[in-house]
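Left out: one protein chain. Kept in place: all the others.
Going by the order they are written in, the chains are A, B and C; count residues from 1 in each one.
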């Protein structure tokens, strides 16, 4: 087990074999899950797909390094729609993602209301992922202030988004609010830079050479890392998280990642050969270091793929939400469901 | 006349005597105007005062350096509510400011609708000043794009706001939109830093040492100048404007200024002795350099004060807008005034 | 007799002391000013934010998601329109997470005209607020409700918007409508909780021992019973309609005034009862009149009570123009004035079905 932040040194650039094997296992599970979701979409078992294939080398180590739990003693996660690897690393059941894809009543994240990859897990402080880009960066200072208030607390707040999204107001809000002198907040801002916003390339939309440079004027610690290398990503995340945990100050981390199946099902959700595949890269490493053989890993992939195929068939039989359930949870507490009607 | 940008070298840190005298004359007029507006407020000839005493060493040279006129060949001005000096330097009639203070029908800027210092002058590209802080920075890229489209054009866009306002989304929007690689825009962003937002001090709200540093990550040229020294401000503005004019790229200029009568009438509108008075500083210089005597300047002040007092009496007699005039100008063109009713 | 704004301050103090409020924040909310209307003077947990309304709402949402009970302020509701997306998100939090995450924040903001606030200090927010599913919306019209609704807002597990009619903030409680626990002497109260002019760095508020008063969200109040015509209103228009009712009373028109107090959920039984009683109803508010909350109430009235109506139900609201102009003529022509209310009441009362 390497996932406790207390024992992960930020300096380790090479992970121990068992740790790397564990990273691989989770990355593979994440990839297989996304491929299942894409297949479900293509076969008509869901209306829309968006997810994180190509970000696993970043999202999995992130989930492993999280100080997991409920409440301000633990880390808060303000994720985006490419965070399935993080959820699996936290321990999420991949079948729940199939349920959200199929918008069943059993979908624990939204009860069949929201698109795939829109997580919300109270017991792990995973606050609701919502479709509007970047709003998580406006909320992050709030959970970070709660983290900071815990005497001796080590919980931090992590907010993650894409590159194009940094043009939104909320990204600047997070920079401003987390760096106020004397009132700095323990926020780790992560930008997963895949060099695209839907169809729009990074070039032509940015004056910054590195998005992470935007932290500098605010005295925010920054780094840009190779998010397609699981070890580099792990080390970069660990270093950044250690800093935020210990210093109770913000950090802006930019990770260069891939978009392996394009933006979403709206753009076809087909594998993009030109992009660097972090899973293939890690598998090569594992073979080179003789930690796993390709055959072992291929077999694991086949097995996991089969498992999720079976699961998707079962999910197909689960109930859809009822029409009346639109009224559930409009309000917390005992308010009449529709207020005034 | 020193106001043509073509002949003002950015390098001159010392202005020629006649130029400096002209700066003084306009600064004095601006100060006297603001004092008259404050008096009108205090005497019940207006409901609210906000304005620019303490920013004249910045606002007056700005107005002098503007390439004045209508349309994209000329400079666009997105000002704030402390820009009376700029308007006077452009050639505005101070009596029109009294009219707006008294919310008369003759107020050319808003027809008695808006607060004092909320200018709008079509023939000089002074786009409407509005109360919401910082929105001018979201509109500025639009006029700047129009400037840029003029073949061989030298017109630029100037957006000005306060220090606290830079926390708003719109400031970041202007940084992002004006610095896109290959699509840079000729915008001069000016932050008049008086170290307060109403009652809230700069310290405690900013992580930046210099607000101008926020431009750096975007590759935007920046400077911070002493906005209380008319010559330094003139030189700083001239340099920045020359750069934007010639390079067709953005510049972020921060000017340290004073708030000489507090935030607005809501905070009493009384003279704040602790603040550095740019007009007093300039008068000292003029005396030292023997350009004007104190007696001459005092006499001018008395005369201008008297003139505006007289004018304010006349303005008192001008008509108030009629109730029905609320329907005027809801739409441009021939649409029925209230659309559908 | 506490004023409206003192009542807010006292409620916030109770919130800090007994209801778990750890943060009261917004632009100029902390020392030295304590709010542009003094609502947050002397409060232990009040602090100044950056000038960024989106950040303010986001901070409140984050704190609420972390189980805190934040109270934030938007300095004027006129400056809340850049946060509508976040407000929608706060209202959707519990629902879209299938009940996992509540968002128990309070957003206070001054609303309405009546202080010569010109275009950007005269906006109303009731129409916009009632278009935010998942929010509760309250709008007190007097100090006692200001106190009791703020306590209820703080205790509520949902996002609650607290609209404070800015023209009423200096209004004093009427005899018999004191806040429970406030000192009898208003000078004494002022000395205790109003910050002094000048240097405040060493000033501390001295808080009276206040008692609980939870005005239930969703419950209207009959301000004035009457037989002939009903006025369903809230906020500043409660006062305006009372004055108008006095005026028409001299002509023998007996007006019933219902102060909704909560706009969502709203007290439909109270509206139904008054319409069934008088058969003539004026809905009155000062927000602009196209796609106005009063139009929702009219819609429901005609849907459910059509045959109880002896006259077409009326709306009196602000004019559909881009803002409230500064000159008195402009403000008076833009938002309902007493004379118009009187005219509407007369018309309703005299209408022959």
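The rule is simple: a contact is a pair of C-beta atoms (placed from the backbone, for glycine too) under 8 Å apart; a residue touches a chain by one contact, two chains touch by 3 or more.
Remember, predicted model here, so these are calculated numbers, not experimental data.
Considering the complete complex, the chain that is not shown touches A, B, C.
Although one chain is not drawn, the whole complex shows that of C:121, C:314 or C:332 it is C:314 that touches it. Contact with the chain not shown here comes from a single listed residue; of A:192, A:211, A:279 or A:330, that residue is A:330. Touch with the chain that is not drawn comes from one residue among C:15, C:134 or C:336, which is C:134.
One chain of the complex is left out; on chain B, the residues touching it are 71-72, 76, 107-111, 113-114, 118, 120-122, 127-128, 130, 132, 135, 137-147, 149, 157, 169-170, 173, 176-177, 180, 328-333, 335-336, 338-341. If you put the missing chain back, the residues of chain C touching it would be 54, 79, 81-86, 88, 91-92, 95-96, 119, 127-128, 130-131, 133-134, 264, 288-296, 298-299, 302-303, 306, 312-315, 320-323. Where chain A meets the missing chain, the touching residues are 47-48, 103-105, 110-115, 130-134, 164-165, 167-169, 197-200, 204-205, 266, 320-327, 330, 338-339, 341.
Simple rule for what comes next: only the chains that are shown with their structure count from here on.
The chain with its Cα centroid farthest from the Cα centroid of chain C is A. Chain A and chain C have Cα centroids lying 40 Å from one another. Separating the centre of chain B from that of chain C, both taken as means of CA atoms, is a distance of 36 Å. Annotation for chain A: residues 169, 173, 176, 180 touch two or more other chains.
Of all residues in chain C, those touching 2 or more other chains are 49-50, 52, 54-55, listed in ascending order.
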